[in-house]
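Every protein chain of the complex appears in place save one, which is left out.
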Amino acid sequence: MGIRRTMISIALALASASLAGMSARAEDVKLVLWSLDRDIQPAPNLIKEFNAQKNGIQIEYRQLQFDDVVSEAMRAFSTGKAPDIITIDNPNHAMFASRKAFLDLTDMIRQSKVIKPENYFPGPLKSVTWDEKYYGVPKATNTIALYYNKDLFKAAGLDPEKPPQTWTELVATAKKLTNPSKNIYGITFSAKANEEGTFQFLPWAQMGGATYKTINSEGAVKALSVWKQMLDEKLASPDTLTRSQWDSTATFNAGNAAMAISGPWEIDRMLKDAKFQWGTALLPVPSEGAQRSSAMGDFNWAIFSSTKHPKEAFKALEFFASKDVTMYKDFGQLPARSDLPVPPTGNPLKDSALATFVEQLKYAQPRGPSPEWPKISKAIQDAIQSSLTGQMEPKAALDQADAKIKSIGG
Amino acid sequence: MKRVFSSITDGRGFDLVLVGVPFTFLLALSGLPLLYNILMSFQEVDMFSLGSVIRPFVGFKNYVDLFTEPETISILRNTIVFVVGSITGQFLVGFALALFFWINFPGASWLRGLFLVSWVMPGLVVGAIWNWILSGDFGVLNFFLQQTGLMSGNIFWRSDPNFSLWAVILANIWLGTSFNMILLATGLAAIPADLYEAAEMDGANAWQRFWTITLPMMRSTIGAIIALGLIFTLQQFDLFAAITDGGPNNSSNVAQYWAWDLSFRQYDFGKGATISVIMTVFVMFAATVYVRSTRHEVRG
Partner (left out) sequence: MSEVARNRLLLALSVVMAAIYLFPLYWMYVTALKSGSEMFATPPSFWPSSAQWSTFAYVWESRNMGRYLWNSTVIAFGAVSLIAILGTGCAYVLARYRNIWVDIGLFLILMFQVLPASLMITPIFVGFSQLGLLEYPRLAVILAITAKSMPFFVVLVRATFMAVPMELEEAALVDGNSRIGAFFNIVLPLARNGILVSAILIFMQAFGEFVYSKSMIQDIQLQPASVGLNSFMGPNTSEWNNIMAYATMYVTPILAIFVLLQRRIVSGLTSGALK
């Protein structure tokens, strides 16, 4: 009797232990992901799909504002409350990677069948690299190019199939298109005193042969002088100094500007709002045959080094990467992949615009990478603003920026 | 024990508890963060040491760095212009409205209430609306100014360095008028009517009555309003973020916005804290003025 009782209790104990063990295993791993994506953009939707797989990992989503991503991430990380995964703007990646706030993914990438470094454009890949190791995976990429209003071109006697190719042509075209009596500016772009201004200016400087480390070289001074000329001669609105790219391009859509410099995120809205024929072109170069360059925008995925579930987080990233192929069709964003063809969408206007951007992406260069990017960017913004408002000559302004950047030591 | 209890319900203890509890609360939630900021201005801080209080001590380095930056002086100057401009505007308009409605014609109290609208609207929304109104190419303000023939071209309120600060001041005056108006109205209502009657019988006209009775009687109210106004104006942030972003070229940048920019856009927390210390010093003056100007008030 005693032995039986003991046997039963042992059996029961074993059973409950294994049941407990099973239920512990059956409990899902919960990951937290922060991103600025809104409902019509990748992250929340990819997360929904991922969670629907019910593979033992569930992801919780928090939406942040663009301006808050870095400060929230910092606050969270320094108080030990960082999420598992975050999307971060590519120029800010180095700040976290260099301090090992992000997880080193090199080994996991090496063993991955889904994420392969050679599939990515060099620019975005560079932005997730620090010290020859990978601290993230590019999520999407974008760049800027020239949009132009074909109807206004025709009205001004210009050939709508021949957009300006060089800086001189651009200024001359803008002059012909500017019509104050109709409240039409030749061109619109953004020189705002935040990252957008740097984002727009750097390609021009880079085409002139400068880098952020040599921001006062001749080519950059020439670029800034062209900007100054456009504003001085009222070819672009003075509000260019305080307006974002999105708001500036809205004036293009409304027919108040004949050309606009902005990115592929404008396309969907432009298709809806612009009631005229428009086209796209690569960014004009300083002179025929000069080196092309462009900005590189958009975000990277990264896993915080404080995560308790690195393997599961990486699995999530692999899932997201596997969905790159439908990214453009579903969300209008360009994956940072060189191995994926961008499928035609059936809308000829959209497809030709797309072709321009994909071509422009070949020349996209990252901002940095440098852990001190915000300060470097600020120095550049100050130079842009002070010369465009006439407080300083372009050369002097860029000299000051260069001194500042050298003292930051990025 | 009974003595303590009776003191609390019926003696000194009562006052102490009533004041002590809220002050402890405030010391913990407002005082400590203030100290944290002051401490941070003497340290070298980066994003990873935000969570701890022990960081490398660098003495006055942040202060020295701050004052060797070319833009510091002009930003501090902008702050003074902003504060003086806003308070003057808000005060004058608020006082004028308070006096106007004091005349008390039918419908006055109804209409007066409408002017308090700006107080209840969230700063975010107010900023967005004024951004729209002040836009250079299609802003409504320019439209009106042109229609009434006051000017022929467009003023780029947000993007012209000569105007950008005034654009924000304009929006801020709109925002703060209601506060001034209502407090001044309160002060006006406190003046006993018989003083005016006596003066009228003595032959004083409206202007003289204003100068010799109204203003002196309102002195402490005015002092209080200006001191409070200073503090609130120094906190004004949303309008800058929405309208000019401190630009162009720092022409509309002020201390409180700059502190935020340094801390959360350039991630230089030490410098941001330094500016907040400077602001604290400003406010100490204002607070002293307030305390002294209300000194002679007696209850009842």
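Order of writing sets the labels: A and B. Residues in every chain begin at 1.
Note that in this section contacts are C-beta pairs under 8 Å (C-beta built on N, C-alpha and C of every residue); 3 or more make two chains touch, one makes a residue touch a chain.
Please read all numbers here as calculations on a predicted model, not as lab measurements.
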Absent-chain contact - pick from A:129, A:253 or A:400: A:253
Positions on chain B where the hidden chain makes contact: 9-11, 14-15, 17-19, 21-23, 25-26, 29-34, 36-37, 50-51, 97, 100-101, 103, 105-126, 128-130, 132-133, 137-140, 143, 174, 177, 182, 185-187, 189-190, 192, 227-228, 231, 234-237, 256, 259-260, 263-264, 269, 272, 276, 279-280, 283-284, 286-288, 290-291, 294-295, 297-300
Touching residues (missing chain, whole complex) on chain A: 36, 38, 62-63, 65-68, 72, 75, 78-81, 183, 196, 244-247, 250-251, 253-254, 256, 265, 269, 272-273, 275
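Basically, only the chains that are shown with their structure count from here on.
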Between chain B and chain A, distance of the C-alpha-averaged centres to the nearest whole Å: 38
Contacting residues of chain A [partner chain B, same complex]: 67, 70-71, 74-75, 77-80, 95, 99, 101, 183, 192-194, 237-243, 251, 256, 374-375, 378, 382, 385-386, 388-389, 391
Chain A contact footprint on chain B (complex, rising order): 47-52, 71, 135-138, 156, 158-161, 164, 244-251, 264-268
